[in-house]
Structure formats: structure tokens, C-alpha cells
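One protein chain is absent from this view; the other protein chains keep their places.
Up next, subunit A:
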């Protein structure tokens, strides 16, 4: 039998777990405080930074001026905000009720007696994990000194400045780079510690008993060593005996060596990590893109595609393994990553499962294209993949690997060449229309339900006065056959080529029209508007 307090707690945990409001609130707090993708977080960060700077300014002001009622109230408010933030961060750190429930369910499942105390201990342990993380400690230290009885801790208020770190990405990166050189920095610190200790001991032994010397305690000796080894050398304490001077000389030489060594460690760390940091920045930027395209391969074809993507103002990221191509793309201010797109984690990082809608596999190498296609398809079964095949045999393989569309540059040219030798003008015109030259385009207009197209006969539309040529109509799925001269099958639906004037449109039909882009856009607008306002428009 489970004791009564435990049943209450478990019941309460279940209620929390089932409550959508609780989850929503937690989610919102997460968005505000931690979620790197959230839109709200940058505002929150800036506001917190401003608060911190304001309180620090206040502290500086209070050093020489007595606090007024206003400043005290302000400080109290800020403190409460900090406390709320600290608790909120602790709250969203993990799901405590889940820990209890997991323990309870495990006990139920195994037929064991549920014991509340170990579960609670695990809850506290997890929260302690948060409380002992460096950033949480800084947060706490920033709050503590605000309590009036702890005025001694005023000095810790400076930790509020450290708190700024929390809100700035670049400083975190800086710290991470240095952290990777931990080994070298530790070695250096141990070396400095050893030299300081040795020299301090030596100078203390040599000079502590000398009348004229300023070194009276071991602390003086350590102070002098540190001031000397870092080449500051105030000169308030100077060695008086020849032995002391010898120690000073060794110390100065060691100091120069240490400074140059530490400089080179830091510079090296950044030199090594520069590319990585830049890439990280790139990935951070790709996270902001919505509905973006992943362009694998920035060769000749990629260049043409990208040019037109820019014209359409689409968001995209380029991946190419050749540094030259990447440099060219970056020169144009494009988002480009120099890496092999066949790597699954790279595709993951540029958002194949997040914000990308299309993958273009258009490198010059069929094998690479096939591999990228397969990888991308496995990672996301719904994403659209357009691939390039240089050999016609590859096209079938690409489709098998999961490409939605395959484009064959050489095949296209062969086709065009065959058309061209018989009908040069027509071929030019068609390719011109397809590529949107001189503003001419072929495009689709949907027959929206209840719009002027729904149920209309073609003659009523006055397409020629709208400066549009009707190419054909693609029927709505599942409609019955309508009288027309030429009907084709396009993807299981009927396509009526150049239907007669008596042809009646149904909702869901798609008109394929030819005309100036602006004429098409205008007509489409009218169709949309008429659907909204009834057929009056």
C-alpha cells in the first residue's frame, strides 16, 4: 500500500502531465529563455542586458550618493525579476513530475513497492545539476548581494556583468574556443604557479631578513613575483641583494616566455577554430531561413539556378565541396558551405528536416548526385528532390533513389538540337517562354470555387481581351469527360488541349495560359478576388 502523501503527489503529477495549460506555459517559458529559434528570445535578451547595465550603473552611483526611495524600489524590482528568471530556468531545466511518474510506473510495472524518497532525491539531484552549472551560479551570485543584510557581498554584484554572457552568443563561442585549449592552458597555469612559487620562496629566503628590503612576508614575495613575471614591474618592491636581483632576472625572462606562449595558444586556438566558427555562424543563419532550398553543387548549372533563385527572392543555402566554387558564391554574398553534401549530418544541420522544402542535387558527378538523393530521401520522405543526370541511364536510378524530378542537361540539348534543325524559330520561342524571357510566361491559374471561373464557359471569360492565350485546361481530379477535340493524359488527369469556347470550367480545374507575366498575375488576382466577393467582381 502506498502511503497517502505519495498518492497525492502522484495524482498531482498525473494531473500536471495531462494539463495542456501547464505544457503550454512551460513551452512558452522555454521559448522566452532558452529556445534559440524563438523570435521572442532576442527581445528578452536585450531587455535583460539593459536591466543589468542599469543596476550596475546604479551601484556605481550609490558608491558616493545615498540611495533614494526610487533607486531602492528599482533594485528590488530588478532583483525580483532576476529571481523569477532563475526559478523559471530551473523550472524548464527538466520535467520533475516525469521523473516521479517514471519511477512510479516502473514500480507498478515490476510489481515493486513505490518509494517516494528516492524519487524525490532524483528530482533534487536533477535540479542540483542545474544549480551547479556555471551560468546558474553566476545568476545566483548576481541575486544574493541585493539582500540588504548581505551588503558585504556588494562586490559580487559585479557578477551581474558576467550575467551578460548568458545573453551574448559570441562570448559563449569565445569561451568554448578557449575551453578547447584546456590542456595547454592548464599546463601554462601549472608552470606559472611553479615559477611564482619558486621565485617567491627564493626572494623571501634571500631578502626577508634584509633591513632595506620591502619584502617582509611571504605574501609580499608572491605579490612581487606575480608583478614581475607578467612584466608589469611597478617598482614599489625591488630586490636589494645580488641574489634577489638574480632571481628577478630569471623571473623577467620566464615572464616574457610565458606571455609569448600564452598569446600563441590563444591565437592558435582561434586560428584553428575560425573556419568552424564561421561555419557555425552559417548554420545559425540557415536556421533563420524559412522554406529554403538546399543547392548541392555550385557549378555551371548551379550558378544558373541560383541566379534565378535570387531573382525570385527565394532563400537557399549552397553546399559544394570545391573551395573555389564556395569562394565564388561567398564573393556574391551567398550562403555557402564548403563540405561534402553526401554527409547526412550536414544535410541535417542545414535543415532538411526543419525548414528546407527542396533539395537540388546538381553537382557535375552522377554518382554524387545519386548518393545525395538517396541520403536526402531517407532523411525526409516528403521533401522535394530535383536531381541532375549527366548520363541518361542515371535518370532511372535517380528516380529509384527517390528523386521527384530529373533533369538531363545533355538530353535537353539533344532534344533542342533535334527540334532546332527543323524549326529554329519555334524552338527559340518555346525556350524563351519557358525561361520567362521578355516577360512572357506560361503559367497555371486555379479555378477557385465560387470564383468567376467556377462554372463559366470559356467564351465568357474574354481571355483574348485580357491578352492571354489559353493553352489548355487540366481537369480537377475525378471530373467527368467533357467534349473537346484533343485530350491528353497528364499524371492520371485529363488535359484538354485548346478546348472549344463552349467548354465549361469546374471548380478545381487549372487553366494553363500564355501571356505577359503581369497579365497572368492580374487575371489571377481577379479570380481570387471574385472568389472572396462572390461573382459580382
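Please note the rule applied: a residue touches a chain if its C-beta (ideal position, glycine included) is under 8 Å from a C-beta of that chain, and two chains touch if they have at least 3 such contacts; residues count from 1.
FYI, contacts and distances are computed from a predicted model.
The complex lacks one chain in this depiction; which UniProt name from "Voltage-gated potassium channel", "TRAP transporter small permease protein", "Sarcosine oxidase subunit delta" or "RNA polymerase subunit sigma" does that chain carry?
The UniProt record for the chain left out of view names it "Voltage-gated potassium channel".
Determine which one of A:301, A:334 or A:521 touches the chain that has been left out.
Considering the complete complex, A:301 is the one touching the chain left out.
Looking at A:138, A:282 or A:408, which residue reaches the missing chain?
From the options A:138, A:282 or A:408, the contact with the absent chain belongs to A:408.
Identify the residue among A:358, A:398 or A:505 that touches the chain left out of the display.
The one listed residue touching the chain not shown is A:358.
Among A:232, A:327, A:417 or A:529, which residue is in touch with the absent chain?
A:417
For subunit A, which residues touch the unseen chain?
293, 299-305, 307-309, 312, 314, 358, 360, 362, 386, 388, 390-392, 405, 407-435, 440-444, 464, 467-472, 474, 485-486, 488-491, 495, 497-498, 510, 512, 514-516, 519
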